[in-house]
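Below, a portion of the complex is reproduced, with chain positions unchanged.
Labels for the chains are A and B, by order of writing; each one numbers its residues from 1.
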């Protein structure tokens, strides 16, 4: 039964100064882990302090969500950065979030790169290794979360770090296991029933049906949900209820990995 | 003899991206502690990584040098910030530097606010308390360095933190113990002999002659030197030699405090 545990995670703390994004507290009622922006692509020291306090209140596990130094682009624009730059930018952001966790008497459960950094580290081994080195050095007890079956997960495991395979509840997959880019029609799945069915199939049967109808092997440790709209929160709640009803236990990433002996 | 120990500190790691400031490595040969910029008023994740490695190479004790979020103003422009903002901005920056120290297998010896934050925390009790709370929460083993006899030192000690009184080797003092502002003629002392004599008097006799000729009580734990010019490095070397010749032992801040039973 160990395989029937899975984590639900969401990106939070993505405001900046006067800018507010999403409904962080609503989301926290439904997910088991949250990824907190660290001031580069979003978030600032005030937002981080508030977000960590909320996470404590709702007892959700916290991870760092480091991104490229590009607030205007929300960390979604790829930049030519070296492995050395990546290692240092991840260390900086992870360290900054650790301060707020320490202040709240909490631990950092995981680290998950954001946006373009996530995508670059999924396919580029040198950048993946740089992220993993940063985590190993600064938060060796943390789980490194990456795209399922990606270079990032490989790099983390080969370095002896805990790593988690992440899947996306509402995104279509290519036959090679990569995500269909957002601008392509059908890339985002909005029907709650379909979302629940897809995640359930991933968790129980370790497969997802790609856009060409082929089956792709996938064994999710954690499921990512987007929570920046009211509809999104409803979808998160629907997924939580749907999975629970089907006998899937929701638990933080570390518990999921432990249940699998990872 | 405990009083005849003193620390020499300098601000380092103040570059940013392609911008290089000062001659960090030269300075490290002469001082016992360095204050490393943390990315807000100066420094970035690449500069911090390099600076910490240099500090390890030269075996100097490292402290965080958090500043206001104002790169253009180099953290020297006062901003109206709340105690809550100050606490969080210091936690963020201290945490970020801790990551690089952890990577290098080093500890954070001290925290010293920079520029306008330093001045504001010297005279405003609420901001001083905010800085001290941040340090207590995130780096409780670190020494908080503030202007000698200032609110910052008071706040730190009343909270049970180690605190160090800082003096300025090359700056004139007002009768109330504050520094004469830089733009006033005579505010900066450039003659090496005079600098050595003044510091010696502070260390041995616990006094400094203010601009009006009056004597101000001052008991320095650490002496700040500026190192952003070639002349400055020469001055640092002169001070080091002059103090050593007069029987003053130079040692990192924590050693100085320990020798005083603080």
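The definition used in the following text is that contacts are C-beta pairs under 8 Å (C-beta built on N, C-alpha and C of every residue); 3 or more make two chains touch, one makes a residue touch a chain.
If you're wondering where the values come from, they're calculated on a predicted model, not measured in any experiment.
> Starting from the 2 chains in place, I would like the total count of identical chains in the complete complex.
Total copies of the sequence across the whole complex: 4.
One rule holds for everything that comes next: only the chains that are shown with their structure count from here on.
> If you average the CA atoms of subunit A and of subunit B, how many Å lie between those two points?
Chain centres of subunit A and subunit B, defined by C-alpha means, are spaced 40 Å apart.
> Can you check the complex and tell me which residues of subunit A touch subunit B?
Within the complex, subunit A contacts subunit B at residues 39, 45-46, 48-49, 84-85, 88-89, 91-100, 102-103, 137-138.
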